[in-house]
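All protein chains but one are shown in place.
All chains are identified by letter, namely A and B, in their written order; residue positions are counted from 1 within each chain.
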Amino acid sequence: MMRGGFRFLTAYVAAYLLFLYAPVLLLPIFAFNDSRVVAFPLQGFTLDWFRLLLETEPLHAATRNSLIVASVAAFLSTAMGLCAARAATRHSFAGKKGIMGLIMVPLVLPEIIVGVSLLVVILQAGFNLNLWSIILGHVLICTPFCTVILSTAFSNLDRNLEEAAIDLGETKLTTFRRVILPLVMPGIMASILIAFTISLDEFIIAFFLSGTETTLPVYIWSQLRFPARLPSVMALGTVLLAISLILLVSAEYLRRRASDRSAAANAGGNF
Amino acid sequence: MSEPIIELQEVFKTFGRIVALNGVSAEIIQGEFFSLLGPSGCGKTTLLRAIAGFEDPDSGNIRIDGRDMTGVEANRRPTNMVFQNYAIFPHMTVAGNVGFGLTRKKLGTTETMRLIDEALRMVSLEGFQERDARTLSGGQKQRVALARALILRPKVLLLDEPLSALDRKLREQMQSELRNLQRAVGITFVLVTHDQEEALTMSDRVAIMFDGSIVQISTPEELYTAPANLQVAEFIGSMNFLRATVGRATSQGTEVEVEGLGKLIMASESVKPHSAGDNVSAGIRPEMLTVLFDEEAGTARVAEGQIADRSYYGDMTYYAVRLEGTEQTVTVSMRNTANRPILPLGSRVRINWNADSIVLF
Partner (left out) sequence: MGAAAIVRGRWRFRLPSGLVLVSPPLLYAILLLALPIAAVVTISFWTQNYLDLDRTFTLANYREAWSQPVYRVLMLRSLAVSATVTLCTVLLAFPIAYFVSFHVPQHRKSLWIFLITIPFWTSYLMRIFLWKVILGYNGVINGTLIRLGIIEEPLSFILYNVNAVVITLSHAWAPFAILPIFVALEKIDRSLLEAATDLGEGTVRKFLRITLPLALPGVLGAAIIVFIPTVGDYVTPRLVGGPNGLLIANMIELQFKKANNPPLGAALAISSMLIVAALSLIFVRLNRHHLRDRS
């Protein structure tokens, strides 16, 4: 009974992984497929669609915008996350639960609500929609993720290390620079990378809040309506997938190094 | 020489509704090895942290080397601390850790290196300079923590249960090393521990704390032989307690009637706070009682009893003896020697004891 059950489970896992990976596997296939129609049967190998990417001016503008938005949003939300995570792991204050709850709310809020409500406020306040309005929205949804990642980094950090530094004559500020920062650095890098990736891929908020300048997902959305553009969209998707993978693998690597560090610091035993 | 280096006056500290320090007053003398001993939650760590500057007392006064420490941050106090888990900076080498506090002094590389070498030699870690702190064993981490604190030549070194994370063998070795190190550097050590053996073997003086208050400060011998109250007596070592009644004072001393041991005369001095007619507890340590073997004669006084239970420890045997004429049992510890057999349960024995070793509570 147990063997049979296990075999069934293994088969199920294989099928499920196929389900998970199906879209991702198709992406490069159609990116290199020499046909204007994104459908089977395949027609042969081509790099034309990648070449087309290089020639499409609006795509470059959207990419540039996306990179700006993602960089600024990643930086700001990590700064926000640092404050929130530090306060959450090291301090107690009145209304802490409610305050942290409010900061984390975007995690469970449908993005359309975030997009719509920001849209209303920005328009009512008489501001124009531009890249900054997208950044504002992205910082809002990235901050909870950064807070979670950085809270882990801070709570893995032995509090005695900070006290030891102060005991040895350092001030709060120099303790942060000499002890805390180097130890949570991998966490900070992971937080920046995750926020960058989220912002780079975010569509709904960007769609609601973009003015004349758009980000990459908004550009892709506009292209999906034109069947002729689809193969080059596939090529674009392949490039993006490669970039995300590189970013994620490095984030994961940094995260592991961070936890190795704190784990080693916490283990007080003998060899 | 007996200048106080730390003066504590009526130090209070509460955390919410918990009273951690309930008006602690004490003086710690320049150059001594001082221990704060007590069960967990008695406030000893809070007191150490208040001296270090990590806790602000709600009221009261802490003076170190004659200076009032109120409002002085931990990084400005002439104290350094060895943390319970050592708090070794994992992203630095051993030299980086040991020299951590020197960077503020701007000594120049050669002088810094020399001091680090010297500090490492002091804790027998020569040649460990470039080792990654993460690769150190528990004992090595502790030495690094010691070197890192001592290199700054503090007026007082504070140690928060520094041996509790080590295994038994290493702990015993470190006890004597710490003691020797303290004698060598001459710096006042204040040690927090819940291990009475550790406190007794290492310290010049021990303060024993219960519920946020220091109950007794004395030398280890005094603490053991003349505990200030029942609580201290119960906490330090083990002690038999027998019901007793104080009688009248005579010219030789005061009469005390101890259940199971009979009437005895004690020095009036040691009966002092109690007066005639008081019901008291008479305490006597198990090793102050002896089981008399057949032909041995009692030196002072003898009581009759029967062995109700026994525990064998190799070098020692502990007998629970029910005394004649009472329901009370006393524990007697006997060193096992060649001519002393282990007595079977139910044996009738005579117990030898001495009035001087009885303490009244």
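In the analysis below, contacts are C-beta pairs under 8 Å (C-beta built on N, C-alpha and C of every residue); 3 or more make two chains touch, one makes a residue touch a chain.
Just so you know, these numbers come straight off a predicted model, no measurement behind them.
Only one of A:A61, A:V116, A:L129 or A:M185 touches the absent chain when the whole complex is considered: A:V116. Along chain A, the points of touch with the absent chain fall at residues 1-2, 5-6, 9-10, 12-13, 16-17, 19-24, 26-27, 30, 38-41, 79-81, 83-84, 86-88, 90-94, 96, 99-100, 102-103, 105-106, 108-114, 116-121, 124, 136-137, 139-140, 143, 147, 159, 163, 172, 197, 201-204, 208, 216-217, 220-221, 224, 233-234, 237, 240-241, 244-245, 248, 252, 256.
Everything that follows uses one rule, which is that only the chains that are shown with their structure count from here on.
If you average the Cα atoms of chain A and of chain B, the two centres end up 55 Å apart.
Of all residues in chain A, only 158, 160-161, 163-171, 178-179, 182-183, 261-262, 264-266, 268-271 touch chain B in the complex they form. Those residues of chain B whose C-beta lies close enough to touch chain A in the complex are 52-54, 73-76, 79-81, 83-91, 100-101, 104, 134, 137-139, 141, 148-149, 152, 165, 167.
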